[in-house]
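With one protein chain removed, the remaining protein chains of the complex are shown where they sit.
And then chain A:
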Amino acid sequence: MNWIMSAPVTATPSSSLLNDRWDVVISNTLVKTGLGFGAGVLASVVLFKRRSFPVWLGVGFGLGRGYAEGDAALRSPTAGVRTVKA
């Protein structure tokens, strides 16, 4: 197992290229949905006397945004995903 220890760590194995993209898509969708949910709750409490529809609306917006960005990310390797230079 010595060779494994000394082998350089590759960025992404070719077999997990698609899985990595799915990770990005799902995490992005969760974030956007969460943001929509938060905005909906805030709007419901502040503006709509704690009614439920702003929450569903916000969740819907988040899901839609996540789907759109995820679709673009799966179609093109560079679309919709921000790259951060370490």
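One rule holds for everything that comes next: a contact is a pair of C-beta atoms (placed from the backbone, for glycine too) under 8 Å apart; a residue touches a chain by one contact, two chains touch by 3 or more; residues count from 1.
The rule is simple: contacts and distances are computed from a predicted model.
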Which of "ER membrane protein complex subunit 6", "Ubiquitin-conjugating enzyme E2 2", "Peroxisomal targeting signal 2 receptor" or "MICOS complex subunit MIC60" matches, in UniProt, the chain that is not displayed: "MICOS complex subunit MIC60"
Missing-chain contacts mapped onto chain A: 1-4, 6-7, 10, 13-15, 17-18, 22, 25, 67, 70-72, 74-75
